[in-house]
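Working notes for the structure below.
Only one protein chain is missing; all other protein chains are in place.
Chain IDs A, B and C follow the sequence of writing; residue 1 opens each chain.
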Amino acid sequence: MTHKIAILGASGYTGAELVRLIATHPSMEIVALAANSKAGMAYEDVFPHLRHLALPDLVKIEEIDFDNVDLVFCGLPHATSQSVIKALPKSVKVVDLSADFRLRDPEEYVKWYGGQHDALECQAEAVYGLTEFYRDDIKNARLVAGTGCNAATGQYALRPLIEAGVIDLDQIILDLKCAVSGAGRSLKENLLHAELSEGYHPYAIGGTHRHLGEFDQEFSAIAGRPVKVQFTPHLVPANRGILATVYVQGDAQAIYDTLQKTYADETFIQVLPFGKVPSTRHVRGSNFCHIGVSGDRIEGRAIVTAALDNLTKGSSGQALQNANLMLGEEENAGLMLAPCFP
Amino acid sequence: MTHKIAILGASGYTGAELVRLIATHPSMEIVALAANSKAGMAYEDVFPHLRHLALPDLVKIEEIDFDNVDLVFCGLPHATSQSVIKALPKSVKVVDLSADFRLRDPEEYVKWYGGQHDALECQAEAVYGLTEFYRDDIKNARLVAGTGCNAATGQYALRPLIEAGVIDLDQIILDLKCAVSGAGRSLKENLLHAELSEGYHPYAIGGTHRHLGEFDQEFSAIAGRPVKVQFTPHLVPANRGILATVYVQGDAQAIYDTLQKTYADETFIQVLPFGKVPSTRHVRGSNFCHIGVSGDRIEGRAIVTAALDNLTKGSSGQALQNANLMLGEEENAGLMLAPCFP
Amino acid sequence: MTHKIAILGASGYTGAELVRLIATHPSMEIVALAANSKAGMAYEDVFPHLRHLALPDLVKIEEIDFDNVDLVFCGLPHATSQSVIKALPKSVKVVDLSADFRLRDPEEYVKWYGGQHDALECQAEAVYGLTEFYRDDIKNARLVAGTGCNAATGQYALRPLIEAGVIDLDQIILDLKCAVSGAGRSLKENLLHAELSEGYHPYAIGGTHRHLGEFDQEFSAIAGRPVKVQFTPHLVPANRGILATVYVQGDAQAIYDTLQKTYADETFIQVLPFGKVPSTRHVRGSNFCHIGVSGDRIEGRAIVTAALDNLTKGSSGQALQNANLMLGEEENAGLMLAPCFP
Partner (left out) sequence: MTHKIAILGASGYTGAELVRLIATHPSMEIVALAANSKAGMAYEDVFPHLRHLALPDLVKIEEIDFDNVDLVFCGLPHATSQSVIKALPKSVKVVDLSADFRLRDPEEYVKWYGGQHDALECQAEAVYGLTEFYRDDIKNARLVAGTGCNAATGQYALRPLIEAGVIDLDQIILDLKCAVSGAGRSLKENLLHAELSEGYHPYAIGGTHRHLGEFDQEFSAIAGRPVKVQFTPHLVPANRGILATVYVQGDAQAIYDTLQKTYADETFIQVLPFGKVPSTRHVRGSNFCHIGVSGDRIEGRAIVTAALDNLTKGSSGQALQNANLMLGEEENAGLMLAPCFP
């Protein structure tokens, strides 16, 4: 059985990544691609790398007949996303890639994103999309909220450790190094090749990055008490990849054992041998996440490192993995592409 | 039915690319990976991006039981390749990625590669591996000689034009821009990131690049008289890609029509609308080749541009496409991965 | 004696490059920096790499007291440039970096740039700014028109050869590879790091690039008859650099001798030993241009290669070199910085 798929916000990088992955999916057919600003264009004129595929032209969202759609991937900007999803027929399953339905507490939404949430009834039914930890809920969900790409990376490193109680909850520092496609197809001076290449810098320093809302929500829920991490992202001159270097206090071996046990049966989360470190280049273009654990020379300190591709495991690959679950397909369908190196 | 595959020279980039492609191939199983200098190592220690695959450890070639192998991909250096292939049992099919069996005239081999050829009897049965032009011979071949990656790119642009007689055979200039993975995993100062990135230069200037041997052989055979092209490659700071800018004299529309007609039914060779230009970024990681044709402001001049990924369509993808034909599989099996952009 | 300098269009890359070079100039003082869209900002907020310099804040052009200015560098967009320069007091010397005063024939301006020229009286007095060939005129000029960066590169390779009559004037092909800073600080999708890096492509193909107007004007004047070259630029993933690969028909040794003799006493134009090729990485950040000559395997063909930094020798370095001449300073003042490698 072939599922009919629509992608809203298809002219951005996460949209293109969904099309790339679905291209070899055995049971999905893309029936609509929407991008309001580029409606009317052939998709190959927006993304020439996908010209070999038979794809519908870009349309406006209101031109789509949603009765003919089984599942929608929604890659719209936050705030826009909530009003669009609110208006969709309830018969359509939705995987949202925006930030709109990630935070369960409306006040947290206001705090991190500003402005009132306009679709709280949808928020109430939304399932947080970190597949490996919400798998059963996702299977039964109509609306899944894709996680932030940084938020996913940090959670893969930390959730099992907080759950197991093997680290000091008040001494967690996440230093993230993000590639530029995470910023989307935004026209900003600092994202130009001439400015970004050959240089790197921190941003959203001091605990101001919005993905902290997700960390706070998830980590506090697991711990059963407030947990606040320090989180500093950096922008590095590469296109795909997130590398989290997580500084924790606890026994390195216990940390390693906890992570290895947690992910032993997971296809996409791979724990490296103790002391080995991951690299973003080794997950590029794939749905895999590599995790490493090392002890520090200072007793009782450890470093957990995690690498994934922000466009794949960090957003569109995660979205497809969730869609597979929602549609009753093999969870891995369309996602076993090996990383592209060099 | 699953075909048993061995890869010799598996520690280089073309070896890793073969493993990447075969990872999602429906009917191939890798039973042996050989790399003499790294024999004994786990493959994931050489290429950590492929760690999710169940693969045999690296061995020496002489450790392989070739009775248990249906087809060998041979990615060894030239000269080494001929002596290894010569010694293989005749029951094994071979796709060679080296230069050893590309030139039919032994004197041409000596001229371009130096030293006598040591396996002329194998040379005699080898089929030149440019799939779209040698398809029937490849289906029946035991030994296929993969083409040079630059040679493939130039031939996709020029073969139909020479065949059709629509260009001046004495005024052909190929200006190629090659990415660095074409140089292999060689430890040379000029291939270091610190030296290569942020700069570019011509090399093998003046008609000294070995792939000219292939151009001479193939173009002269098509034309029925000697054809010598000018060919200047340049090394650019990117990892994957070849872009050929081919300057020809002839009618641009006739040139376009010829190319379009020739490739109308080819899956992997895509002729863009007249006047459009290809980009290496739009074929990255895939088996596609994009071709563009433009007229110049000077009457009677045209520019043909062609882009492909040197590791895929230029070598390992081509090799797999040929192997599919030799084994009676779908020609496209394992090769429909969409390009990875951004 | 210190010359008082104003830079108009100071928020672009050529503006920043002028400031970088003037930073170590012994006899220039920057008294005004103008950029209408960013007027009021501190210069270090626009270009933090220049924060160690004591510089005036950005202002609007009309805020500048030009009585207090000896020389203006004008890095505004074309068309804007002509109306601004027209309005400047005649006591101020001007080096224009735009295209507005490069073409002496008003019809050629209309043909390549569209729209009527609005300052033909200024055009009449403008001197074309290719220093090595217009040195004496530049010394006495009030208004110098900086050349196109591609136009400069091609002319360094070809002018002496056309002058000496050692090449076939009807068989000249310039294949250029340009780095991205040549496109300026423009917010375009294809200039984003995520899109540009790791890929390359031709643009303005078929004889449509505006710098052809300069080639036509200059080469025809030298030859005493119309000369039309083929010119195809390519955009490569690097920030600084232009590499011209020029295919000509003529005797390689005569070509080499001509270039070497022409540039023997030039500080910035360096002819490499015969057969050697230049690289953009070896001129990065400097005012040098490296030129190589090689013969082809085809008798009577040669390849001339030239590399320079588009922001330095291709625009701002050239502009400073011209300003030095106009102000009676040492031609090389502020320009002897060695290239920055790696």
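Definition applied: contacts are C-beta pairs under 8 Å (C-beta built on N, C-alpha and C of every residue); 3 or more make two chains touch, one makes a residue touch a chain.
Quantities reported herein were computed from a predicted structural model and do not represent experimental measurements.
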The listed residue (A:80, A:267 or A:294) that touches the chain absent from the view is A:294
Among A:29, A:62, A:118 or A:198, contact with the omitted chain is made only by A:198
Contacts from chain A to the absent chain lie at residues 171, 173, 175, 177, 194-195, 197-203, 205-208, 212, 228, 230, 232, 234, 236-241, 243, 245, 247, 275, 277-282, 284, 292, 294-298, 301, 303, 305, 307, 341-342
Where chain B meets the chain that is not shown, the residues are 13, 180-181, 183, 185, 187-189, 191-194, 196-198, 237, 239
Residues of chain C touching the missing chain are 13, 16, 19-20, 23-24, 47-53, 181, 197-198, 239-240, 267, 270, 279, 281-286, 288, 290, 311, 336-342
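Keep in mind that, in the parts below, only the chains that are shown with their structure count from here on.
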Dominant interface by pair count is B-C
Expressed in whole Å, how far the mean CA point of chain A lies from that of chain B is 36
Rounded to the nearest Å, the gap separating the Cα centres of chain B and chain C is 39
Taking each chain's centre as the mean of its CA atoms, chain A sits from chain C at a distance in Å of 45
Multi-partner residues in chain A (2 or more other chains touched) are 13, 181, 197-198, 239
